[in-house]
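Pasting in a structure now, in structure tokens, and then I'll have a few things to ask.
Complex shown without one protein chain; remaining protein chains in place.
Right, chain A next:
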Amino acid sequence: MKRFASIIAVVLLAASGAAIAQPAEQYIALPSYRVGPYAAGGSGFYGGIIDYFNLVNLSGGVNGVKISWEECETEYNPSRGVECYERLKTKNGGATLVEPLSTGVAYGILDRLAVDKIPMTMIGYGRSDAANGKVFPYVFPLITSYWNQAAAMIKYLGDKEGGMAKLKGKKIVHLYHDSAFGKEPLPVLEALSKQYGFELIKIPVTPPGSEQQSQWLQIRQAKPDHVILWGWGSMNAVAIKTAQRNGFPREKILGVWWAGSEEDTVPTGDAAKGYSAMTFNTPGNYPVMDEIRKKLYDAGKGNMADSTRIGSVYHMRGVSAAILWVEAMRTAQEKFGKGKRITGEQMRWGLENLNVDEARQKSIGAFGMLPVVKTSCDDHEGSGAVKVQQWDGKKWNAITPNWIVGDKALTRKLLEESSAAYAAEKKITPACIK
């Protein structure tokens, strides 16, 4: 009984007592996942974030304000993610930014953000309509959303055929993870299929998707011109291997960006050669990566255990996320006072007035690594541009020299409709926060 009581005491102490203010540091909450089914992605992404934070701190922080952070293991489970968010948000004087890298966790905490005044980024996932800052003031699907990615995919396939008009009569299979994530692009794909006259065949894969024989049989019978692989986790490698077994050319498969990392292709061996996928990073090496190698990993301060993963797709995405956050801090500090710790509300302003142009990217040492990101109240996404990369059997190579942007007028229209419906349901009056 006594032991039980002391355990309870430890929990309560740990939960409530840690809120000692440390005003000199900018605190970021990272509900991350490094175990469980999606650990490969999580460890790379959060590793990249922490590597960049360490790099910034080594050079004295953002105008002298060091970045501090705390991780909490979610295992990609929404229920645990909410617990982590609640635990992290009040620590160290209050979190000023949160990034769960999980649709489920993000949806679970979405409503709490405006109350807690903590901005959340959803880099490359989540509600596409959250780009409307009037309805979702604290949510930032930065760089690009699923809808713009879907539009860009069709644009790329049209260009590959030799013009959008050539898409008429073509067959495109949307092979998707049967969850919120897989269904997210459907409105865009359906609208584009009507507009350009291609046939859209929707084939769902029940998560986790470790058996896809029947789906690929269906694909073989349909003889499509292209297959969009909207997969996640172990589903991707299975899809690539099953395609090979069924003799379906991998050159005709175009993966979503969560189906385009080393973790998806390396386990399939030769099968993935020629397979291409979307990305919002240009694969390659950059000065900032060299700095991370030199200053952190050579000094034994790197976050990831395996230093060969530096510059891998997930790691680079983490670095890109951290770059944008640090730029948002800088932007906010310029308005609210340099060298001071900014609050969650001020961080929100920084994210909403972000302008990471080519000159800024050059000075960071990440020129071309990510598209130009310029946000506003109307556009919390800030770019919408993507590239296509191809696996040559050893590494990813960008096969589109320029950033592709799909039909933004269409995605904007859908976004306005969807966010208006959300605002009506939640009784939100859309407005920009000054």
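One rule holds for everything that comes next: a contact is a pair of C-beta atoms (placed from the backbone, for glycine too) under 8 Å apart; a residue touches a chain by one contact, two chains touch by 3 or more; residues count from 1.
Here is the rule we use: contacts and distances are computed from a predicted model.
One chain of this complex is missing from the view, so tell me which of "Acyl-CoA dehydrogenase family protein", "Chemotaxis protein CheA", "Branched-chain amino acid ABC transporter permease" or "NfeD-like C-terminal domain-containing protein" is its UniProt name.
Spelling it out: the chain absent from the display is recorded in UniProt as "Branched-chain amino acid ABC transporter permease".
Please pick, from A:110, A:254 or A:342, the residue that touches the omitted chain in the full complex.
A:110
Just one of A:72, A:157 or A:277 touches the chain that is missing; which is it?
Considering all chains, including the one not shown, the answer is A:72.
Give me the chain A residues in contact with the hidden chain, please.
So the residues of chain A touching the unseen chain are 7, 10-12, 14-16, 32, 34-35, 43, 70-73, 75, 77-80, 82-83, 85-87, 89-90, 103-104, 107-108, 110-112, 127, 178-181, 183-184, 186-187, 204, 206-207, 305, 418, 422, 425-426.
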